[in-house]
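Notes follow once the structure below has been shown.
Complex shown without one protein chain; remaining protein chains in place.
Just so it is clear, A, B and C label the chains in written order, and each chain counts residues from 1 on its own.
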Amino acid sequence: MVIVMAAEGTQQDVDAIVELVAKAGGDAFVSRGVSRTIIGLVGDVEQFGSLNLKSMPGVAEVMRVSTPYKLVSRENHPERSTVRVGGVPIGPETVTLIAGPCAVETHDQTLAAARMAQAAGATLLRGGAYKPRTSPYAFQGLGEAGLRILADVREETGLPVVTEVVDAHDVELVASYADMLQVGTRNAQNFGLLQAVGSVGRPVMLKRGMSATIEEWLMAAEYIAQRGNLDIVLCERGIRTFETATRNTLDVSAVPVVQRLSHLPVIIDPSHSGGRRDLVLPLTRSAIAVGADGVIIDVHPRPEQALCDGPQALVDGDLDELAVIMRDFPPLLGRTAATTLTPVA
Amino acid sequence: MVIVMAAEGTQQDVDAIVELVAKAGGDAFVSRGVSRTIIGLVGDVEQFGSLNLKSMPGVAEVMRVSTPYKLVSRENHPERSTVRVGGVPIGPETVTLIAGPCAVETHDQTLAAARMAQAAGATLLRGGAYKPRTSPYAFQGLGEAGLRILADVREETGLPVVTEVVDAHDVELVASYADMLQVGTRNAQNFGLLQAVGSVGRPVMLKRGMSATIEEWLMAAEYIAQRGNLDIVLCERGIRTFETATRNTLDVSAVPVVQRLSHLPVIIDPSHSGGRRDLVLPLTRSAIAVGADGVIIDVHPRPEQALCDGPQALVDGDLDELAVIMRDFPPLLGRTAATTLTPVA
Amino acid sequence: MVIVMAAEGTQQDVDAIVELVAKAGGDAFVSRGVSRTIIGLVGDVEQFGSLNLKSMPGVAEVMRVSTPYKLVSRENHPERSTVRVGGVPIGPETVTLIAGPCAVETHDQTLAAARMAQAAGATLLRGGAYKPRTSPYAFQGLGEAGLRILADVREETGLPVVTEVVDAHDVELVASYADMLQVGTRNAQNFGLLQAVGSVGRPVMLKRGMSATIEEWLMAAEYIAQRGNLDIVLCERGIRTFETATRNTLDVSAVPVVQRLSHLPVIIDPSHSGGRRDLVLPLTRSAIAVGADGVIIDVHPRPEQALCDGPQALVDGDLDELAVIMRDFPPLLGRTAATTLTPVA
Partner (left out) sequence: MVIVMAAEGTQQDVDAIVELVAKAGGDAFVSRGVSRTIIGLVGDVEQFGSLNLKSMPGVAEVMRVSTPYKLVSRENHPERSTVRVGGVPIGPETVTLIAGPCAVETHDQTLAAARMAQAAGATLLRGGAYKPRTSPYAFQGLGEAGLRILADVREETGLPVVTEVVDAHDVELVASYADMLQVGTRNAQNFGLLQAVGSVGRPVMLKRGMSATIEEWLMAAEYIAQRGNLDIVLCERGIRTFETATRNTLDVSAVPVVQRLSHLPVIIDPSHSGGRRDLVLPLTRSAIAVGADGVIIDVHPRPEQALCDGPQALVDGDLDELAVIMRDFPPLLGRTAATTLTPVA
């Protein structure tokens, strides 16, 4: 931690800080420049965090020089992790395709979407039974009935299930049906929910908050990790910017940045970021090419009847092209498309 | 609702839409321009919303022309509302000062902060017992013990209590202590929590999500209203932008914009938006001057020892100036500082 | 300047940096923490800037701890400055009202707008002869004919003239007519133009770039100051954010932040930030209350016929209220409304 003193900071101000740090068991070294004095702190940073140094007289700025997350950091865990979901890996050796309907509506619709997904190379099924919607007047999902449909379709297709949970008190119920729990963008700082999914023993897909910095996103993952669950897959799904031509702005750069900071796998959601069907395949290519460990895509047998996000779902005619992408792009990155047969790294 | 057809949209595409709308009980009128065809829809918009018109062939854009919120809209409720919290009004006739510590730490600290607040003209006490924190390693609040402290300090000072609730399942507990429930910026789209606070019969302060548009904010309020609770006070607390000199960018324009769209009162939080003590008083002046129905401010007897957000808390020396602001500014807006004695409008 | 080494930085990496800094005439002190090594640099920061330290092996981050601007900084010029425009002060003792039409269209329209402005308390006249427009098909201004109209109206009303210049090669021409040159938001990093207005001996109003950080804005001012002109007034006019209810988001917090960092006066443009007539008066109140040294406002005798930005211009009926604001708000800030009679500080 580095403290920059204000130009008007006095020697007493400096002394007071040195003393405070010493009391907290740390060391402070002082360096005087032409216009500013800098104090470097050595010791247990968390300890210093509670000292409220920014409120001390004469302090202009306090800069942290270590990362505030530990368990998900790559500093202490240099090798990138692979998370397994019902036998399917998500990690640095593979590209995993997760696909399915945005919302579970009926058994037939879900099964049809799952078959479409599978044909394109998907080895995990996505589908929402609990839908957080901006409007209270919009379709909110089927709830447990939707979970049962997902479990039935898993039975019929063999695809493990990824589904969203929106309330800490539903975590056990959802976990009893699902192979992987998804935490959505609107809950990216719902800390009670993060702790609950961290405690239930299921892999978690954590979407980036639509206005979360990469650091805040990793801090959210740390909440999950702290409860003993390191089977976390991060999912970039677009951030909020001034541009309105797309629903959100897909931040592909986040993938290599996160992979350098954290050992956790990172995937991309090209459907929700753009919000437009015509962008899904270009963004899928872009996602795999930038090094994402997987992609999660909306497909729907009849998007014009979808109860949620129809305009962005891929349809039958798009799937051949998706299958070609899944065949041709991973090898260029030294990867293979992930299946249950992918050997354990 | 207005549908703009793509340049390549055909007559069949148009006919299909007209037929679909007619089936849904609406009327569609078609108008052909030089380069584009427009279809206007008349009837029940919610009904059309489920038609997924944006996925129909030939459609370029679907534009809604009515507001998606009803209960909180000023269209059906032209008069601006006043919400009463333990007898203290928040509404168009007054300026209400809510103040207190960011986090409840001890009884002494809370009482001292409450006395400071009261001296400056505050008639409601703020204080957090449940603190949503970006880092899992930061102080998370005292929980129910904090609520008890708040209740004791209310007893000693007469100030009704505003406090945050972060989990739907704590709502009844918090409501049993508090006069007003606060929903924080990170929970602004935690729809389960919004529904829970809408059902418990206590006034609610709803902070704006830090990346929520004004429309999304009003939709969040609609979630509360839909459960039968219209005692909602909106609170602008800064939005996330590219500027890093302040923690967030206080959007003062949101106040007159919201007051035109909704009948609900709107207040401003100058402490959390700026994140710096030296900005609190200028932003408080600015907030009252732009027409806010109140302000909510952090005060702390010893900010350098605060467990949360010390750098932004006002201290003793600032309070005289705050009292002067509360005396001089409201009359210029044709308002009075709100007290329990403020006559019912 | 502080260098944070990467976790994988070696002793050789550190030595190389120390040596490089020593060669450049500076001192480097090294401090080893538990997980990171920090190097503090003492000496001439500009010198270090050219060393490209961020490209050295083992370096994680380079943090500057002094401000990159000098001439406009308050560090070396603690007293806030007053800029005089044709005898009218803009500075810490006063609130200056600048008003007039967005674009000069005809002599009659400009004179009518100037009379309206004057009635409301304006002591400087704004009006654009060169209009930078997003669309090449929009009205681009009258050019020199517009400047002549402004000069004539100054003659008739006594109001000194503020007008925009958009090209470095027009600076002398515009300066021959105008009392103050305005650099618009789209030219906030047009460095050739900044240098030209810095050389011509006229006060300059520098609008903030719509996506400029406060630091970049002050660096733009430094370009002007470097050419010998310190008669610079900064103008906050809204920044670009995700919110679309207003044209831009007025960043009122920027006023106290800038006043702490720089000695230059800062005013606010409530017309262009909101882009809506109904927001102009509330934002004007807010601007004065937050401590702005002035406001610049669009007025138009017949906004429905305006060739530019009609929807945001104040009309006759708004002016009484504006006059009341100019009478009542400045005294609460310990200021007076600025006139040519304001005594020199």
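Keep this in mind: a residue touches a chain if its C-beta (ideal position, glycine included) is under 8 Å from a C-beta of that chain, and two chains touch if they have at least 3 such contacts.
Just so it is clear, the structure is predicted and the values come from calculations on it, not from any experiment.
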Of A:108, A:172, A:278 or A:320, the residue in touch with the unshown chain: A:278
Contact with the hidden chain (one of C:240, C:263 or C:335): C:240
Absent-chain contact - pick from C:9, C:128, C:310 or C:330: C:310
Touching the absent chain when the full complex is considered, from A:12, A:76, A:176 or A:253: A:253
Interface with the unshown chain - residue positions in subunit C: 46, 49-50, 52, 54-56, 68, 132-140, 166-169, 186-187, 189-192, 210-211, 216, 219, 222-223, 226, 240, 303-307, 310-311
Interface residues of subunit A (partner: the chain not displayed): 211, 213-215, 239, 241-246, 249-257, 260, 273-274, 278-279, 282-283, 285-291, 328-329, 332-333
In subunit B, positions touching the absent partner: 2, 4, 7, 29, 31-36, 38, 40-44, 61, 63, 65-66, 75, 240-242, 244
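The working rule: only the chains that are shown with their structure count from here on.
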Centroid-based (C-alpha) most distant chain relative to subunit B: C
Intercentroid distance (Cα basis), subunit B paired with subunit A, Å: 27
Separation of mean Cα positions, subunit C and subunit A [Å, integer]: 39
For subunit B, residues that touch 2 or more chains besides their own: 211
